[in-house]
Structures are given as structure tokens and as C-alpha cells.
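What you see is part of a larger complex, with each chain still in position.
A, B, C and D label the chains in the order they appear, each numbered from 1.
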């Protein structure tokens, strides 16, 4: 089983955030790998990974980093695979990582998700893979249905609140 | 007893903030309902609710959401009832929800209150209803008097501080 | 004809923004007055106006101000009528007026609209008045229909773009 | 020729930004459509479009909006296709549109690009399509080569600066 998605992080301190991407990929039964690479400490390894990813069958790269978060952009510079960037909150409420990932210059896009939103990054990767995988497409449709069901159960919880005489539902 | 106000939230995680709207409506004896609806997970239900609210006697809608908080605006797009938006602090100190609710485009206003200010949202709903309900109007007048009394009791507390020889009151 | 809405501004320098509220109220044939009052330069007049507004038939107050924009909040402190606040951009990209109007303390809500969004403030006032005026309600419904038509004409404009060989519509 | 990419904008005022997405798609000979849809003014049309897009062969949706920019998120809520969001600068230096698009809640990702970066949105769409189109893949590789050549010509320009006696290149 070859991986379709690479989850990249600069250090294991980002793991508590980035493992949510692994969780959702695993739930959807999408094979993936998890690698530590640092734009600043292992630039050659980043370059080698970026150039070889497509050849070994990777379809999407998810890269997370905090502070001056160069990793997603530096990978995107060296591959034509889509790169999903996850700003990790590490300093300044996360503004530094958001802007370092989002505001890429013309020609080198990074598909940025919200702060610490590694789970959404995993879902976005699945959406990309589902473009050519009807099995994944079906799972996504069921996933959306499940999201709705959570709202229904939330409504049951809200309806069960009985402490307000003037609450009518 | 039919509800006059709908309190809408995206998930029960917003309940600790949004129940302050329920508290004040209940104190003023205004009938209300509490519903979970998500602009992103149950868009059809949001649409159905928005279109039917006026017909079932709702006068004001209070909608709270965090992050990219689309719920108040999406409801406002589909009703001519006034919609009060409550930015809920969930990420980025709340700036994302404030701007996602406040900065609505021309033609679709949302009456935005402060961050996490669901109690003020409830009061604003009461002010709207009081335009055609003199009983509510009287209660609001008494409520404002009570606010003053809290300042008076605060003054008593401040006057009772005796540790400063150079404090004159 | 007695006014139902008061449009308040601190100085005539706010008129280019605030007159958009007058425009939409006039379009909806809602009688209104336009008054200059300053929380900081004419506090007694603000107080008198706020206390007398309801008695003379005003239903909604729209107040706009820039910088440390205290006017909407100071009016709201002295009336139980709903007050719609319009942050006017005058310094610091408008952040000062947004926060000075939006972040009112508990007990004194201001229904805040977006930066310079006086037209939305006017619309919100109309939505409040329409709660007890079916004629206004009908006009609002037609107004929403007209908003849709603008999108249709926008689509015609986009369809008419012919410079792209690979554009399919 | 059926479109593979939909470029969506709320009004033609966003066209000067969004047409850069059309430019790059056209350059890569990717068939696309350009549609005006408003999350707030035509919610039913947004819903219909979102549900029908996949069935008619669309693979990627690019949606741009300014201010409280709900359009990309509202579309993403109603399709499993990947949605690329373009924050358009219209107020508050663009912070409102960035946060309204980027900070989507769990379960509904939007692939956000930089402020006004519609060209990068188009490129990202091409990168997704190239996952299953080797012709596009080759074009992307050449495109990256061309980016390098611009840096080479920039160097020639810098080398030609002769006004500094102490400049050595």
C-alpha cells in the first residue's frame, strides 16, 4: 500500500495539531505517511522530498508549521502537487503562521486552511482524491450526512433544556 | 404560547455563551425557542427556518456563531425579520467571528452586538419587541433603574474601603 | 407627518456616510429627521434628545460617529429605544470606531452595522418598523427581489465576456 | 466543451480581481465558466449551483468575495467538490474577507489563497486537475521553468545597474 498523502511537520511539537489530519485520513482509509521536515533545519531534505513526492505516488501534501511558517511554501516551490498549509498557533495568537502561509507570492499557491485546522486539511485532501475515486466520493457524502445528524442531536439537547418557563420548545 | 424570539446557534458548544440570551428573555417573560442550526452543516434547515420564521410569529432572530461565523448573515439573507448577531469567541481572540458577522455587504444588515454579548442580544430583542408592547416597555424602564442601583451599591462598597489614610470618602 | 427614525451624527463631516441612511429611508417612504448631536461637545442636548425621543414618536435611532465613537452608546444609555450604531471610518482604518460602538458593556446594547454601512443601518431600521407595518413588509420583500435581479444582470454581464476561448458560458 | 472549473463571484465589482483566475485557466487551456452568485442575495441559486456542479462535470470551484465573505464557505457547505476561496479586499484592508473565508469550522474546509490572489487560485485549480491530466502536468512543469526565467532576467536588470562605484556585479 503506497501513501497518497504526505503529512509534513517541522517538529514533533506540532504533532498534537497535525495528528488530526492523520485521524481523518485514517478514518477515510486513505493511505498516508507522516514525516518531519524543516524548511530551516533540513532544507536539502525538504528539497529532495518535494522533488520525489510525485514520482512515488503522492497526490497531496499537507504541511503544518508555526511562527514564520515557511515549510508549506518552500515545499510548494519545488513541486507541482497541491500543497495544503496548516497554520499552527505557536506565538502571537497564530497571526504569524497564518500570514506566512496564506500570503504566498504569485505563481506558488498554498491551499491554506484555518488556524490549527489540520482535520480540515485532511478533509480537503480527501476531497481532492475523491475527484477520481468514487468510493471516497461516497464516503464524503456520508460524512456530510453525519455532520447534519450532529446538529439534529444538538437540537435534541437544546429541546431538553427545561429550566426556562418561557422557553417554548 | 408561541415564541416571539428564536435563539439560534450552530452547536451546543456555543450554549454557555448563548444561554445568557435565554436568561434575559426569560426574566422579561418573553416566549422564545432555542434551536441548533448550522449554516455549513444544515443549509437546507437554515433556509427552511428562515423562510418560515415570520409566518409562525417570530419577530426577532438571535444567531450566534464562532470562527468564520456565517450563520447570522445566511439567516438574514433569507428573511426580512431583524437578525441580531452574536460573535462567539472561539479562535483568534474572536476577531474572525466579529468581522464575519459585522461586515455584511450592502442590502443584508445584521444587528451585531459585542463579543460573547448574548445577554445584550437578548436585551436588544426585548427593546425591539417593546416598540409595540407597553408592558415590556415598563419592564425595560425598571431594568434601567436597576442598572443604576448596582452603581449605587458599588459606591457603597468603594466608600467602605478604609485602608487609605488619604482617601476622603 | 412625524418622524419615526432619527439619524444622528456628530458633525456634518459624517454626512457623506450617514446620508445613505437617509436615502434608503426616503426610498421606503419612512419619515425621518436628521440631527447633529455630539456626545462630547453637546452632552446636555444628547441627554435631552435621548429622553424625549420616545415621547415624540421616534421608534428607532441611527447614530454614526468616528474615532472614539461614543455617540451611539451614550444615546443608548439614556433611552430604551433601539439604537443602531454606524462606525464611521475616520482614523486607524476605522478600528477605533468599530470597537467603540460594538463592544458596549452589559445592559446597554447598540445594534452595530459594518464600517460606514449607513445604508444597512437604514435598512435595519426599516426591518424593525416593518414588524408592525405590513406595507413596509411588502416593500422589503420587493427590495429583496430586486437584490436578486442585480445578480441576474451581473450574470448577463459575465456571460457577455467573450475574450476567453476556454470560457464556456 | 464542458467546463471543469467554475469561477464564482458575488458581483461584477469583484471582476477586476477574479478575472486573473480566468486569465490563467485560459492560458492553460482549461475550460471554465464564470458565474455571479451571492450567498446573501441569491441563496437559492447558490444552493442549486452547489448541488448541481458535480453532476455537470465541474471538478473545482473558485469563489471570491469581499467583506463578510460567506460565499466560498456557503458553497463548500453544499458540495463535496474542493472549493478555493479568494479573499477580495473591499474594506478593513481585507482582514474581514480573509478571516471570513479562512476560519471555516471543522468539517467544511475552504482552500484559501492570499488576499486578491485570484491568479494563484486559478493555478491551484490547475494543480488539482493535473493530478489526473498529464498534459496539464507538463504545462505546469514548463510554467515553473518560466518563473525561474523571470528571475534570471531580473538578475540581468540588476547587473546592468552601473551607478554605484562599489557595486561589484
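Here is the rule we go by: a contact is a pair of C-beta atoms (placed from the backbone, for glycine too) under 8 Å apart; a residue touches a chain by one contact, two chains touch by 3 or more.
Given the structure is predicted, the values throughout are model-derived calculations rather than measurements.
Total copies of the shared sequence across the full complex, per this structure file: 8, with 4 shown.
Note that only the chains that are shown with their structure count from here on.
Among the remaining chains, those touching chain B as well as chain C are D. Judged by contacting C-beta pairs, the busier of the interfaces A-D and A-B is A-D.
Shared numbers divided by all numbers used gives the overlap of an interface; between chain C and chain D this overlap falls below half, so the copies present different residues. Distance from the chain A centre to the chain B centre is 34 Å, each centre being the mean of its Cα atoms. Between the CA-based centres of chain A and chain D the separation comes to 19 Å, rounded to the whole angstrom. Multi-chain contact residues of chain C (touching two or more other chains): 114-115, 144, 147. Taken as a contact graph, the chains fit none of the simple arrangements: neither line, ring, star nor complete graph. Contacts between chains, counted with the stated touch criterion, involve the pairs A-B, A-D, B-C, B-D, C-D. On the chain A side of its complex with chain B, the touching residues are 93-95, 114-116, 144, 147-148, 150-151, 154-155, 157-159, 161, 164-169. Within the complex formed with chain C, the chain D residues making contact are 1-3, 9-12, 15, 22, 25-26, 29-38, 40-42, 45, 67-68, 91-93. Only residues 59, 80-82, 84, 98, 102-104, 106-115, 117, 119-121, 123-124, 127-128, 130-132, 137, 140-141, 143-144, 147 of chain B touch chain C when the two sit together in their complex.
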